[in-house]
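The block underneath contains the structure these notes are about, expressed in structure tokens.
Removed from the display is one protein chain of the complex; every other protein chain stays in position.
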Amino acid sequence: MNKSYLNFRTDMADERVDTYKKVHNLTDIDGVIVKSSEENNIKMTTVDVTNENGEKALSKQMGTYITIESEDMQYLTEEQKQQLISKIGEQVKILVEGDKKSFMVVGLGNEYVTPDSLGPKVVKYLDITRHLLKFAKEYVDSNTTREVSAISPGVLGTTGIETAEIIESIVNKVKPDALIVIDSLVSQSVHRIGKSIQIGNRGIVPGAGVRNKRVGINQGTLKIPVIAVGVPTVVDMATITNEAIDKMIENSQKEIKEFNNDNINNNSSNSIFNILNDDNRYNMIANTLNTENYIVTPKEIDQIIDKVSEIIASSINTTITV
Amino acid sequence: MNKSYLNFRTDMADERVDTYKKVHNLTDIDGVIVKSSEENNIKMTTVDVTNENGEKALSKQMGTYITIESEDMQYLTEEQKQQLISKIGEQVKILVEGDKKSFMVVGLGNEYVTPDSLGPKVVKYLDITRHLLKFAKEYVDSNTTREVSAISPGVLGTTGIETAEIIESIVNKVKPDALIVIDSLVSQSVHRIGKSIQIGNRGIVPGAGVRNKRVGINQGTLKIPVIAVGVPTVVDMATITNEAIDKMIENSQKEIKEFNNDNINNNSSNSIFNILNDDNRYNMIANTLNTENYIVTPKEIDQIIDKVSEIIASSINTTITV
Amino acid sequence: MNKSYLNFRTDMADERVDTYKKVHNLTDIDGVIVKSSEENNIKMTTVDVTNENGEKALSKQMGTYITIESEDMQYLTEEQKQQLISKIGEQVKILVEGDKKSFMVVGLGNEYVTPDSLGPKVVKYLDITRHLLKFAKEYVDSNTTREVSAISPGVLGTTGIETAEIIESIVNKVKPDALIVIDSLVSQSVHRIGKSIQIGNRGIVPGAGVRNKRVGINQGTLKIPVIAVGVPTVVDMATITNEAIDKMIENSQKEIKEFNNDNINNNSSNSIFNILNDDNRYNMIANTLNTENYIVTPKEIDQIIDKVSEIIASSINTTITV
Partner (left out) sequence: MNKSYLNFRTDMADERVDTYKKVHNLTDIDGVIVKSSEENNIKMTTVDVTNENGEKALSKQMGTYITIESEDMQYLTEEQKQQLISKIGEQVKILVEGDKKSFMVVGLGNEYVTPDSLGPKVVKYLDITRHLLKFAKEYVDSNTTREVSAISPGVLGTTGIETAEIIESIVNKVKPDALIVIDSLVSQSVHRIGKSIQIGNRGIVPGAGVRNKRVGINQGTLKIPVIAVGVPTVVDMATITNEAIDKMIENSQKEIKEFNNDNINNNSSNSIFNILNDDNRYNMIANTLNTENYIVTPKEIDQIIDKVSEIIASSINTTITV
């Protein structure tokens, strides 16, 4: 197997690290530094991709990818919510950098497709200041208030225009110092949905996401720093199936052995396991199911999107004051 | 295996027939009569459960279960839509029976959970006449207009009250001649979502549905005919996984044989297949995934619900005139 | 003019007191005791109707009507919001009374008509416990948790059934100790919308509300205490017009006098003022405009409903623990 091109089914850097280590039986990856910490039941994992080997291993550009994990965001107490908002806000603030006077928030996704509607919903809850700083200076203190603007560019299917093109046009006009891009992500595990967010400083790279993103939205294309705030909202169906087979085979090794005693020798069982336990198996499943238009998501995804988008908007709102 | 108690993962009678036949290698089931017809690209399959054996085989009460299948309801032309509305309306009319002067529509489900919001959405689009016949007779011809009322009782989790209790209370007050219950269903296949509806004359029986329905909503409990109009909106996650394993094993028999030539003999492969190919395998998967709160659904489920609920409401609206 | 039957265009008791006093040039009304207090910028006005004269004067049944006023609820800080929630929760708790073990919340209104959707939205955000206390005792402490259930019965136009009948049916089945009814109200002034709520202990009396409520929802009909929590969301169009004419005449008395110097004498101007300044003028306006289907509301009514319904639900949620 080519070590460099694992076909990841997740946008989460920390999950890619785990998968890469597991597949290649490693404890460390050259070019990838992982740190974690925990406070107030909020876990923070920082994945730093520091060289080309790290880039290839994770299919992620050199940069920092922070995953913040909490209890289910649907059921946080007011206090827990405020702690989470502070934590996310702090990290966004660090990545936007102190000297950036203005930023634009871009809410990616299709608001009429529930699991893809996070971006536009975040924009809805943001405090916007650019027009006040321009047209209504009496309402804001221009010394302490960053200039915040925001757009929801829609998706290719409903606009007919590449999202990256729309963003580039508006960025060229508005000329913010930095961009914060909000997007829905794909995770490997249903259990991360509504419980984790990822913040990165390298924009959105076309990848395994639920939608096809053909053109990158990043510093390379836009010439300004691009912070990506992503939230896993769906799991790829073939991933789930693949995972189920893994676990099932694992769980049932003992039963199978007992049942088969003489019928199957250990080798043969392992052989099947080996055939299937790789990227080919995933593709076989994906082809078998023909499931590209189907998603796996929690029943309460509508409510999860509501709660998480409020939390992220509140976090970004904390960064408005310099 | 106990022939009588297949643990179906679908609410669709025609899928149960297919599964039962396949599992038991039958061409016919005693007590189950299946007929199909097709017109204007609309396929209609009628499953009549005629005796106790049929009841046990399908875990469905004696009665008639009609599945109407069309092209993807998201993309019908206006003409196709009107044909489908007529077809559904006709069947509902037959089941409600000509001498029933009044009926109440019950929109089951949680409107804030997209794939479960079909029932309340149908109610939204209905033409209601009961209050006009009572309080505004000048607007309706009481000789030709049935008395139509409708409620969306909510779900146990948001009301704290058994849905069947709410319905019973209101039915006892309003005393309609018949009930039409609208509900979201679980199917075995993602490819049926947005393309099929099921109409039955035996109400809602607690079953494999996406929500737990503890108390039946049927003629037994309510003393009036209960027509159930159901639409598959989700697929159980373990079902998908199970199906994928089936297909994968099937597809890969040849490759596995070739690859393993001497390593595995046919027997051993079949042994694993046999162990896994039954109800226990489903349960093993379900337990492994611990997925009861996750659903599989098309990305466009928001739009599908919108379109299908309009079609069903329009169908029921055609039955208002005697 | 008949003192007893002022045709009020508001559901707010405190506005009725003001209007009655103004029209009849009174400083006190026999049978009506008004108290106010203020804390944390939250103003509370209690109107106690204590005898039949008070009932006739205000067209409100004997009982207590509390108006809580705050800054615009769209823009409260988190701290202000929590203070308001506490205040409302306290008052609801007092009215529900300590010995009431269970209550049912009824969200009146049509969720598809924005200014009338408050009731159903409040229900959406409630913590429901009745089913947990019955079916999942391990999740709740039955010694300290009240039994809470909730329904959104819809409106006559979408159900065909009198709302009061639906409520009565379900109350008879569920047998709560008290009812909390949430409803949208009509105010006399656009400036109260999104800034005030009214809590009363006498249920909903058919009145000047935006919808016709034909049958009362109160202790008389339901045999249990009925707390009404109401929020003004619209202003009647004829009221606005009437008020505008009042103010305009008032403001322009001087200009008119100057302009007309010799043309009109004071008497004649006052004559027109007198003709128009009464109930007949309102009816003349209402008939002229034929405006029963039109409403006056703030542009941001969608957002106001969202915020206020969360605040009210949170307030009620504070009362769940005994």
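Order of writing sets the labels: A, B and C. Residues in every chain begin at 1.
Definition applied: a residue touches a chain if its C-beta (ideal position, glycine included) is under 8 Å from a C-beta of that chain, and two chains touch if they have at least 3 such contacts.
In this text, all values refer to a predicted model and were calculated from it rather than measured experimentally.
K.L.:
Who touches the missing chain here, C:T10, C:T46, C:T163 or C:T297?
P.N.:
Final answer for the missing-chain contact: C:T297.
K.L.:
Check each of A:D18, A:E90 or A:E168 against the chain that is not shown and name the one that touches it.
P.N.:
That would be A:E168, which touches the missing chain.
K.L.:
List the residues of subunit A that touch the chain left out of this view.
P.N.:
On the side of subunit A, residues 112, 123-124, 126, 128-132, 147-154, 156-161, 165-166, 168-170, 172-174 touch the unshown chain.
K.L.:
Which subunit C residues touch the hidden chain?
P.N.:
Residues touching the hidden chain, for subunit C, are 112-116, 190, 210, 235, 237-238, 240-241, 243-245, 247-248, 251-252, 256, 259-260, 263-264, 267-269, 271-272, 275, 284-285, 288-289, 291, 293-303.
Everything below uses one rule, namely that only the chains that are shown with their structure count from here on.
K.L.:
Residue numbers at the subunit B-subunit C interface: does the shared fraction exceed half, giving same, or fall under half, giving different?
P.N.:
Since more than half of the residue numbers are used by both chains, the interface counts as same.
K.L.:
Rounded to a whole Å, what is the gap between the Cα centroids of subunit A and subunit B?
P.N.:
35
K.L.:
What whole-number Å value describes the gap between the mean CA coordinates of subunit B and subunit C?
P.N.:
The answer is 42 Å.
K.L.:
Would you pick out the residues of subunit B that each touch at least 2 other chains?
P.N.:
112 - these are the residues of subunit B that touch more than one other chain.
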